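In this view, the complex is presented without one of its protein chains, the others remaining in place.
Think of it as A and B in the order they're written, each chain with its own count starting at 1.
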Amino acid sequence: MKLSRRHFLAGGAACAAIPVATLVTAEEEKTGKNLALVFDQTKCIGCEACSQACREANNVPAQVSRLNIVREGPYGEGNDKHYRFDRQSCVHCETAPCIAVCPTGACFRDEDGVVDVTANRCVGCQYCIAACPYRVRYVDPETKAVDKCDLCRKTRLKEGKLPACVEACPTQAVVFGDLNDPKSDVAKLLRAKQTYRDKVSLGTKPKLYKVPHGKGKVI
Amino acid sequence: MDNAISSALHFETMVWPWPIAIYLFLAGVSAGAVLIGIAVKLYRESRGQIGYESGIVKGMALIAPIAVIIGLAILIIDLTKPLEFWKMMIYWNPSSVMFWGVMLLSVYIMVLFLFLAAVFYTPLMAIDRRYPIVGTVLALLKRFEKPMQTSMIFLAIAVGAYTGFLLSALKAFPIFNNPVLPILFLVSGASSGAAATMLFGMLCFKEKADSQDIHFVHKIEKPVLMTEIFLLFAFFLGLVFAGGVSAEAARVALMGDFWSYIFWGGVVFCGMVLPWLLQWFSPRSLTHKPGFVAALCVLSLSGVFALRHFILYAGQMTAI
Partner (left out) sequence: MGVRHRFIGEPMMRSKFSKVALAALMSAVMGAPVIASDDSACMRCHKRNGAMEGIHSQVADGLSCIRCHGDAPGHPRNKNLDLMYFGDIDRNEYCVRCHQPEVLSEADWTHDVHLDEIPCSSCHQLHPEVDPISGIGEKARTALCVDCHGNMSAEGSK
């Protein structure tokens, strides 16, 4: 089936260079990073390009997913009809319950502040799945180890690329960067916009910041 | 109704299914049996009787190791990688309750066997006639019976409470994340241990239904049951007072669908009210019948069995 491209903008297509958030800071330092995501609900259109890109980049089996876009709505009537979209994925807590409860130490935080799982150490007790207040962990049906979003640290970050979801998003609703670097896109955005995080009262210090949808109308 | 049951057993926030509840139950039975067995042993020794000759102590020797080993086996089978359970022994994470549980249970099982060997020193010495080395080892163990007994009391309390701490570390579930839970599990474990030792003492070791030891266990059982009722009361009242999601969790658990019936019918009625009513209002001729005492034991065991399932499932139903 042939689906030719549709452009809304007559002239915009040619020079539509997507501004890409830069990962590399001035100094190539391996430590001291605290990687985080900002999800802008005012920009998300619910296309799920992020979750598809995530699945592809990280070979996520079909039965499970690392990243879900949760749609809520419709709200409003007629012209005002709109939906709200939320991102559901690992929030890379600074005090992560999964790391605290894992009996074998398979759950860990790397030097850049990314929470991940050593599949080989995981015995599959699923204590971490029960402990995670964000409900984003699953048992990989192939490896039988627990897995979840690792901000693409094992795949794309190593190659100096952005996480798959960040690059795939057509509206730049996901911004990625280092909280410790005041010049990072994440830091700039957090200075400029009001954000919130889920379940902070549990003391988990999550690092998925969310710009509230406000009315939730697209662009 | 099928739908209601299916939705009570499979829901979105559920992570741990029924094998975990059975493990929680069996670990509690084992710890409770050890506590009751040691209490009976001390009681007999204080009256100049020999500890190991009691059917209750023998029942403890049978139930305590079997329950904990079956429980652990269920736990291991329930892993997604059962064959890699040994990694729990070599990779350590001191911040994990489960890590401490693995360590605790290993020590518990080890000391339990050594302690039982010391308690049953005299009958076991029969083996010494064929294998003299056994006698040497037993004699050594017998010397450490007292310190082992003291450590067994602490280990059993720790195991009984551990199953509660295992759940109370889960901060997203108000019913689990509750300081009363470990104490509740310890106390209900003790009452299940009492029931199990009496039941198996009578079934396997010819303990009389109106023996002095059974009377003694009944005497311990009453305050234990009272404490259990008060703890359950404090547990849910605390949840209600906490408000918000906690109160909602209590509401769903006590006034919801399937699991509230298990609680009121299984835990409260079968496990507590019915045995007590039967004990009080039955004629003395009946209460001394082994079948009657055994029935009461089965009732209170099923009450604790229901409590573990109720807490595990109802607890996972409401998450923050």
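Simple rule for what comes next: a residue touches a chain if its C-beta (ideal position, glycine included) is under 8 Å from a C-beta of that chain, and two chains touch if they have at least 3 such contacts.
Remember, it's a predicted structure, so these values are computed and weren't measured experimentally.
Enquirer: Checking the contacts here: which visible chains does the omitted one touch?
Expert: Checking the complete complex, the chain left out touches A.
Enquirer: Consider the whole complex, including the chain that is not shown, and state which of A:G78, A:G160 or A:P182 touches that chain.
Expert: Checking the options A:G78, A:G160 or A:P182, the one contacting the hidden chain is A:G78.
Enquirer: Looking at the full complex, which residue from A:A36, A:A49 or A:V186 touches the chain that isn't shown here?
Expert: Result: among the candidates, A:A49 touches the missing chain.
Enquirer: On chain A, what residues meet the omitted chain?
Expert: Counting over the whole complex, chain A touches the hidden chain at residues 1-10, 12-13, 16-19, 43, 45, 47-49, 52, 71, 73-74, 78-79, 81-83, 168, 170-172, 218-219.
The rule is simple: only the chains that are shown with their structure count from here on.
Enquirer: Using mean CA coordinates as chain centres, what's the chain A-chain B distance in Å?
Expert: 43
Enquirer: Tell me, which parts of chain A touch chain B in their complex?
Expert: These residues of chain A touch chain B: 97, 99-106, 121-127, 129-133, 135, 139, 144-145, 199, 202.
Enquirer: State the interface residues of chain B toward chain A in the complex, per the touch definition above.
Expert: Those in contact with chain A are residues 13, 15-16, 79-81, 84-85, 87-88, 91-93, 95-99, 101-102, 169-173, 316, 319-320.
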